[in-house]
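Everything below concerns the one structure shown next.
For this view, one protein chain was removed and the others were kept in their places.
So, chain A:
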Amino acid sequence: MEGDASDPEPPDAGEDSKSENGENAPIYCICRKPDINCFMIGCDNCNEWFHGDCIRITEKMAKAIREWYCRECREKDPKLEIRYRHKKSRERDSSERDGSEPRDEGGGRKRPAPDPDLQRRPGAGTGVGAMLARGSASPHKSSPQPLVATPSQHHQQQQQQQQVKRSARMCGECEACRRTEDCGHCDFCRDMKKFGGPNKIRQKCRLRQCQLRARLSPVTPSESLPRPRRPLPTQPQPQPSQKLGRLREDEGAVASAAVKEPPEATATPEPLSDEDLPLDSELYQDFCAGAFDDHSLPWMSDTEESPFLDPALRKRAVKVKHVKRREKKSEKKKDERYKRHRQKQKHKDKWKHPERADAKDPASLPQCLGPGCVRAAQPGSKYCSDDCGMKLAANRIYEILPQRIQQWQQSPCIAEEHGKKLLERIRREQQSARTRLQEMERRFHELEAIILRAKQQAVREDEESNEGDSDDTDLQIFCVSCGHPINPRVALRHMERCYAKYESQTSFGSMYPTRIEGATRLFCDVYNPQSKTYCKRLQVLCPEHSRDPKVPADEVCGCPLVRDVFELTGDFCRLPKRQCNRHYCWEKLRRAEVDLERVRVWYKLDELFEQERNVRTAMTNRAGLLALMLHQTIQHDPLTTDLRSSAER
């Protein structure tokens, strides 16, 4: 097959097309070689593929081409013209691109490989083939399968290093790109593992940084995970970065994986970050400066492409088809945002400098509505400046407001009266709540006094025997918490303990600490950093945050005894606390009772306060400045101010 089809033109570039292929490999280009490992471009007319080298079209240039026809086709049919993407009409192209996409599908770019042989590049055959070849979508890259389809290709891949490499960071033609060995002395080399470095910076040798395409500044060390895209000088772009970031992440991951494959660490993964714009302007200038036949139009480089050219993937089969702008959507959005931002900026600027507006087109703009102002209004506004607007607003208020106030006061507002009555009621209730609170406080102190007095009693042991006889030891009570059978005598004690044990495992709290003035011990308020809440159990009761203090042996129970449940006898239980089973932790429970009441009163006060606040806001808003200015009630019958037929209450 090789050399069968003799073509009229010898290969122009005369570049290395050294490729050892199988005998049946299909051949392309004017050079009639089956080499598919370099950049190729397909003619949209005859569907023949040409090496970029042979026809002197670099990948960069090709990025800006939309439709390309080979020289033969163009000569045969003069109507066919190469179409570019104009840099200035980028936005237009974005929309056009959408339209042109389906066409491209059928067209040259995204067609399957020149040979319908699926072995070639099944991955690249689809619509996004070119980019996938570039390695943006990981599924294609991470599994080497589709890429290493044919043995010939695989073979070629291994020979990658000997061929001229081209990618986003390597033009392949400058002095630096042609170097094959690291110098070993620059800072980047010294960082490399092979030169005994810690491999933190992970950059190519300084002398091998491409003069055209390499990053301008040395980047900081990074791992495989790329940083999110830094905002452009004008505005942030969250969306594109997300997309890109995610994809770059994949690439990054792949990059690290791929690095291990080749023996030579010639391409250490570059941190895939941002700053494409300044770079692209460079490239753009480069294009403009470059001399190409038929190409007199300025180019536009594909900004999105560069980050995706993972250095590791450069080693892989780079049978790259003509690239498509993958991230056109995000590009568009970025452009729109960019545009909008620019407009906003312009608008803001204009707002501050009214004189500039005059320069625009004073004849077409209406006059500013400010009082006494003769300047032209800003475009999109009724005023020439903030001041004029404010003056007019002030005048408006002076003029209209008194009249409205008068109107409002002409007739009594029924809702207002209701509000006042409500406020009265609320205040009364607040009073009563406060008295209740005082009552509670009094009880609190009383209880403390009782407890204190009780503790001063002496211990008497003999009462214990009475207890023991009265109880029936045959009965078995089951604990409500744990379910075990327990002796009724110790039932109370056990259940309390059991309950505390279970309760201490749950949390009960709210986000806000208690801030009540004049309230002593109410809520536990212990901060739980995990759930970021403050414990809202009663402090005296909280099983989670307070442990019952150890009871000394000689402490007396001290519970005030009662006759017939309610009548206090004045006596106290004299049993030692440890042994008393009837009055187990009575102080805690009584304290809790009082505290609970106090909490309830505070809640009530809070509620009332809230109601009062609502009524007050309603009263202010009803006849506030805004309300009066915006609304008006015209009274047609001066006698009727109230439509209620019954006597006004």
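Just so it is clear, contacts are C-beta pairs under 8 Å (C-beta built on N, C-alpha and C of every residue); 3 or more make two chains touch, one makes a residue touch a chain; residues count from 1.
By our rule, contacts and distances are computed from a predicted model.
Student: For the chain not present in this complex, what protein name does its UniProt entry give, out of "cAMP-regulated phosphoprotein 19", "Large ribosomal subunit protein uL23m", "Histone RNA hairpin-binding protein Histone stem-loop-binding protein" or "WDR5-like beta-propeller domain-containing protein"?
Tutor: Options "cAMP-regulated phosphoprotein 19", "Large ribosomal subunit protein uL23m", "Histone RNA hairpin-binding protein Histone stem-loop-binding protein" or "WDR5-like beta-propeller domain-containing protein" narrow down to "WDR5-like beta-propeller domain-containing protein" for the missing chain.
Student: Pick out which of A:Ala393, A:Ala415 or A:Val480 touches the chain that's been left out of the picture.
Tutor: A:Ala415
Student: Please pick, from A:Asn47, A:Gln431 or A:Gln635, the residue that touches the omitted chain in the full complex.
Tutor: Only one of A:Asn47, A:Gln431 or A:Gln635 touches the chain omitted from view, namely A:Gln635.
Student: At which residues does chain A meet the chain that is not included here?
Tutor: 408, 411-415, 614, 618, 621-622, 627, 630-637, 640-645
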